[in-house]
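Below is the structure I would like to discuss, written out as structure tokens.
All protein chains of the complex are present and in place, except for one that has been dropped.
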Amino acid sequence: MLKGLFDLKRWTALIEVIPENYIPGFLMTLRTALAGLLLALILGVIFGLMSTSHNKILRAISRVYVEFFQNTPLALQVVFYYSCLPILLGGTGFRMPKFILGMMGVGIYHGAYISEVIRTGIEAVPRGQSEAAQSQGFSYLQTMAWIIFPQTLKIILPPLANQALNLVKNTSALALVAGMDLMYYTDSWATSRGYFAQAYFFSALLYFIMCYPLARLARYLEIKAIRQPVAKASLRKEIEEAVS
Amino acid sequence: MKIKRLSALVLAGMMVFSLSACGGSGDSGTSASGEDTSVQDIVDRGVMKVGVKADVPKFSLQDTATGEYVGFEDDLAYEIAGEIFGVTADEAKEQGLVEFQAVNAKTRGPLVENGELDCVIATFTITDERKETYNFSPAYYTDAVGILVNADSGIASIEDLDGKIIGVAQSSTSQEEFNKYIEENGIDVAPSFQEFATYPELAQALAAKQIDAFSVDRAILEGYRNDSNMFLDVRYGFQDYGVCSAKEKTGLAELISTKIQTMLDNGEITALLEKHDISVE
Partner (left out) sequence: MADFVKIEHLSKNFGDFEALKDIDLTVKEGEKLVIIGPSGSGKSTLIRCMNYLEEPTSGTVTIEGEVLSRKNRRELAKKYSAMVFQQFNLYPHLTVLENLILAPMKLQHVSRKDAVAEAMKCLKRVGLEEKAYMYPNQLSGGQQQRVAIARALCTRQKLILFDEPTSALDPEMVQEVLNVMIELAKDNITMVVVTHEMGFARQVADRVIFLHRGQIIEEGTPEHFFTNPENDRTKEFLSKIIH
């Protein structure tokens, strides 16, 4: 209700709980998102490369990974890591730190998406590029590093930034298993005090602070990708020196 | 760039509005002249909207086959509806004068506040803090906090909980009550607490040994007792359940309070509790 929204007492109550609730929650979310993004990128590169390899088994493994994690909800995956994985690992009360749990949750989930982004990025580079590289004597890894990946990068950076943005938001799935993240503290305070508008508005603001720069970055990269590059001044200098 | 910033502001403003006004259908409960019409609104609508639990045995459990809500709190809803519509509770039930909606700890507050529900009868504990936000009826039941642990955990008493993780429900008072109890009794234990949104999640976390103890109201815990877990023999944190309605709907709150008080006085509450096999503390 609007009356509750403009109630100064409720806003004061919010400010009081910022240090003990929102700050630790924000930091946990940020930490989880950064580690999760790193994991997602590593998995994405590995499985993305596997899905473009000539080896059928590697391709199949990558396919299974991508399809499984793209087609099941993140919330379910997180609950699985929390409740079922320890039982599978012996059930002797093994507990994963919430930070690791969150990193695994969003990392593995978004790794599948990033793998697809990288696969399509690599496939968008014409076959002739790797043939030219091979005809010059570049090895597979050299070809990837100097010829295919730099071209892929331009294509995949904007969708990657979008993945990072979604990853930040999806850390909120951790709240399901008392993840001590921003969403967890938000729910906790909101439900115990009943000041929902204040609780969720401030939480939204904190998520916005994390996500908005990523959205801008995605847009910037999109524009940059279609722009004609210009050679560096140092290159022109080098040419002039060589010619003279 | 200026326009972009402005549009971001407008967006943020819209978010605030939609957050605060979610539900939207809420009638203010007051007429133009400022008189409270909350009871008349329900009569005009022909049905009372009540939020109840769907997963608390004996208190309010939804029959998954028929969708019907069965329990003490559901019967209480029919009693109140009978009072509003001037019929008996049985008639209210037969005529379908109550529309139930399942709520949980997270949803019950906002749903009452934004007018989506007329009242909530959902093992809602009366606290001073909450009284600032909502109206509560006199307590219709007094429950205690219970602690459920895994049978093979080796935890036999509250003293064994030092350094352990206790799972509690969001918006519950279990943590405060626990701390109050150990302080009053000079028990030197320091467990940590983790909050979960739903009871099934808590039960699952206990079964998976991700938490050492599951502590919520005993009425709720009863529903999750099985062969592999057990209650700790300790009773504390007596708390009162009340019928919750929106702060500004004074007419409705008064009617509910009077009805509950009458039922408490004439023994109808006790009879209803016995009917549902709920022990009286």
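Descriptive notes on the structure:
In order of appearance the chains are A and B, and numbering begins at 1 in each one.
Simple rule for what comes next: contacts are C-beta pairs under 8 Å (C-beta built on N, C-alpha and C of every residue); 3 or more make two chains touch, one makes a residue touch a chain.
Just so it is clear, the structure is predicted and the values come from calculations on it, not from any experiment.
The undisplayed chain touches these shown chains across the complete complex, A.
Only one of the listed residues, A:19, A:90 or A:137, touches the absent chain: A:137. Contact with the chain not shown here comes from a single listed residue; of A:8, A:57, A:223 or A:242, that residue is A:242.
The missing chain, though absent from the display, is touched by one residue of A:5, A:33, A:104 or A:147; that residue is A:147. Contact between chain A and the unshown chain involves residues 126, 128-129, 131-132, 134-139, 142, 146-147, 150-151, 154, 228-229, 231, 235-236, 238-239, 242-243.
The rule is simple: only the chains that are shown with their structure count from here on.
Centroids built from CA atoms put chain B at 37 Å from chain A. Contacts from chain A toward chain B in the complex involve residues 1-5, 79, 82-84, 86-87, 91-95, 175-178, 180, 184, 187-188, 190-197, 200-201, 204-205, 208, 212.
Residues 8, 12, 15-16, 19-21, 26, 105-106, 109-110, 113-115, 129-130, 133-134, 167, 170-171, 194-197, 201, 204-205, 207-210, 248 of chain B touch chain A in their complex.
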